[in-house]
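Take a look at the following structure, please.
A single protein chain has been omitted; all remaining protein chains appear in their positions.
By letter and in written order, the chains are A, B and C; residue numbering begins at 1 in each of them.
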């Protein structure tokens, strides 16, 4: 086994802003350099807004003329295109995307590049980069959640009349239906989307102009930058702009954890009820994987991994909270370590939603196996309630049925689920209403995305996304 | 040392719904019985709504006549009053508040008591109890957060011109002010309140009528129950009503964790800057505690405990998520264990907000000590930016100043903070705007509380809260 | 609903060491006062050792004469007896058990009581109290773990020949046996005990004599105190003695979490395989609980609660680690908040082990149901390996069997498990060896306990435990 940590010589490297020992650089910047590759677009977009605002400042001499501004923006767009085709890299000496972009601008535009950092710090750059990243990712998560919600609703409508044993404590409880089971997850996802929209709003505030968290003696127009980037509004207090880092990520990861817990429960149900002893559901065979030793195996690995990744996304949230708990105000380098769990939580949630939507769409419902699950005991509560309908107090009916459990008639599952007519029960499900909610959420997410892309395209003067 | 777990004989106890071995009862119901004492009011309120709805059902014979309904409600109110004065207890045999109240109703009203459980299960009772509990607690948390936000804003306005060294990495960074520092926390709390309101909305849905998660063959009017209890709307899918348990608690605890992280950072700042080497802030002496061995000690225990309880509230959230991760759908007894961390998280957050509001109000700001913190290096960025104003590209100015650090003039801190005039910086803070936001939030929380109390008073026919 | 946090007037209370505002006392000491009741014995024992050592110090004048020492020890024993019968209380003014005991000694013995705190601080008192508490609890946890391991081994031996479908990914995999399944948990617990013994050793170091973490200008005999209390040795560095707090608790809670994860897996297996669709195992009916609405229910609540409490014990560990992460050296009040999760983790683990031992002992193994689980596919790997035995390369045999899955003969489960004769497989289990290991561990734990009780009895001059 090789050392996964390479041995660093104690050489020194010259960075944009000073010299650092190589082993220190490796320990401090290490993985960040790689993670920052996901932020190249956001960083260029942020710089385009910053330079546009600087060019408008009433300073003598002007920081950037209109022509300078246009040259910088064109160069930023070029960097984005290069990054897109893998031709832009961030080196360890750069430390991060911010200095890499500044280096590139400086090498191409000279003094214009050396001016770009006027009135800002890397702290507010990374803050805005992460918020732009989060904005796109959250919109995508919402869309994937809606797609899964729809796939579930389709299964629910299609199988609304398919009886299924409802369980509590894993034990057979009362008659239920596939329609009730599947649409419960649709409503669950709609709850999750509510939380996602809440953190989307929290995210939708522009930190730029905070500099190192203490502002600058320049008349920055923070509202303009915020508008140029399509944010709802700027964060006001510049120290709060910095302090919000980590907290925002944790807020978002909490909402993502809720989504994952929904998926985890769905996975657990499917894993249980696709065991041959139940055989209620079958996954599409191309969704399963085999064993290296047992030729017969057809394993639901996707579901197991969704369950495990739920733990991972939860832990991403925990990581971020543990990192920031107890930190004083003002930027601390600890925050860098929130980046990886934040990005990981986002991408795991998106990928899990997407694969589950595909899995649910291909799910086979085995009506006969589902019916075989019914035994007379499943109808015990229904029996008790029919005695109630004839005037017996419920607790008496309960004890009467409990005493005569062995004598219960076997009822018809189809009839049992048809009798639950109140709102939200097996025969009272408002599928049309759920479909309308999904459609409304989808329209709202798409509008927001369109509006955002239009704003950024206007800023960059090229279509975005490229 | 005595066993903290008493030795249980393997006797058996008769409960409302069967017999259970004593050691099993102790393991299963144990602490829940004590925690449920916090839910007596909510449980009685939920039952009042349930019986009101049952009495209106178009069944022959009627489940409850109008007179029966009134007797049950009066008896529920009586239980609330008894609980209030410590005269109502839940025994281990009862297992929980639900069966304790049913027992009490039955012992006083006979058959009416035995009817009360018609069309519901303990699962949806505890779900509604916790949502009613959460509603009141969340409103209180929001009010305490607003009170702290106001105390901070008062300090900020009063000390807007008091210069303070702004730090990053704990090292002196740039000129800041007490006004910037304190009002950053006000804005932070306003962000937190946004998340609290999000989970308040999520909570504001009525689960009643889900029974064991599979509905009942009775024409329950779930919308009516929801209205009677002042919920915004019922949860639709009855299985989702049960599945949402645990997830809701975790959503709320996430928002509470955000509040606590705000308090943790504030505490950390105060602990650091009240060390005698800084002496920026002094706590009121009656906020400090002493040492058993060192006569001179005046320790900021409150702040340390706020920091530690931040970890505890975070762990409450983690507990709930760990419990529900991987559970299948339908009620599982695991959920019981979410109750204690949920309640603990709520009460710790409220208590921490309250003590911090008092502590902040009594904080002494030591203007001279704050000024002593300034050294020429703190003005380095300001120097660089003044070169920028004279036309030097920022990166060149940065390197120039870096090279001449030892020759920097000492600037005037007051002037330095007066020069940062852009929005949100030391001289650009909109205190009036923040005050308006706090007032608007307070009005909204008070309205909501008033509306809710009025609805419950109407249901119980007595003023609530008693 | 009543406020769970009572409204505190801003009165002031006079404590042993100063005055504190009532609301501050409530926030700071609050629950600690109650938790400290579990530490009365340990605190008195620690004080008995401390006074014995002080009495032996070569100081002029002597701090304590031999007679003084005996009077103090007798009074400490009296406090222990009073606490035992509920007649000793810690008030909020006391703040904690240490000052409560000092107050009591002072009220009974005057100057002797005012001398007892010589050369120590509450910090090292609580450190020693918790280590004595942990010592007894850990020995008890080990004993309960051994009892459960034995119960499992008895089931394993009794059912060594009962075939059971072995699963991976929950899907049927290969032939297994109840003997293999049950004894896997015995070995798991033996691994856990190894970790428990590791943290027992870590705990077995005496912190006394560290005072506030910086020693005292008195010639304390720290080795003697350590010996008097039965510790293996004193912690050396006095600052480390304080710094180890929190870390030790987290180390112990990690080991307890391992135990709980073993129980969680066992619970999960049992819950699954007692579903009527499997019916492999039946719990004793008096281990189950019912439903308030469904008369037929017989739910495995104990198992669900063990699974949930696994999450809680894990979260206790997480709480402690989150609290101490980022703390500077020297005592910080944050540490107080580690007490509750520490005690909770201990008692939950003990209680869970105990109830599981009882549950496993009463487990009914349904041989016929277990046999019904076998289908031809379960033997696929065995078929492939029989082709290997005839010379076919394994991967070819694997693909051959995979292609002919539908034509596999149904093998005899009993024969299949009899053929796995290598060490640790169904027919190669060394039950006698496992029994010997359990016995050796039990003897070692009992010796340690006996030795410890004898040491403490000698110190107190009365039999301990009382």
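FYI, contacts are C-beta pairs under 8 Å (C-beta built on N, C-alpha and C of every residue); 3 or more make two chains touch, one makes a residue touch a chain.
Values in this document were obtained by computation on a predicted structure and should not be read as measured data.
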| item | value |
| --- | --- |
| Contact with the hidden chain (one of C:184, C:228, C:355 or C:438) | C:184 |
| Residue, one of C:56, C:161 or C:215, that touches the chain absent here | C:215 |
| Selected residue (touches chain absent from view) among C:162, C:408 or C:429 | C:429 |
| Chain not shown, touching residues in subunit A | 1-5, 10, 12, 16-21, 23-24, 27-28, 38, 41-42, 84, 95, 98-99, 117, 120-122, 132-133, 136, 140, 211-212, 286-287, 289-294, 299, 301-302, 304-305, 307-309, 311-312, 314-316, 318-319, 322-323, 332-338, 341, 343, 346-347, 350-352, 354-355, 358, 465 |
| Hidden partner interface residues of subunit B, rising order | 168-174, 271-272, 275-278, 291-301, 304, 318, 322, 325-327, 373, 375, 377-378, 380-381, 384, 398-399, 401-402, 405 |
| Residues from subunit C at the interface with the omitted partner, ascending | 16-18, 59, 61, 63, 102, 106, 111, 113-119, 123, 166-170, 173-176, 180-181, 183-188, 191, 194-195, 198-199, 201-202, 209-223, 234-241, 243-244, 246-247, 250-251, 254-255, 257-258, 261-262, 264-266, 268-269, 272, 307, 310-311, 314, 317-318, 321-322, 324-333, 381-382, 385-386, 388-389, 391, 393-396, 398, 402, 416, 419-426, 428-430, 433-434 |
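Here is the rule we go by: only the chains that are shown with their structure count from here on.
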| item | value |
| --- | --- |
| Chain centre separation (subunit A, subunit C; CA means) in Å | 37 |
| Gap in Å, rounded to a whole number, between the CA centres of subunit B and subunit A | 24 |
| Subunit B-subunit C separation of Cα centroids, rounded to whole Å | 31 |
| Per-residue overlap in subunit A, given as positions that touch at least 2 other chains | 168-170, 173-174, 272, 318, 322, 325-327, 381, 398, 402 |
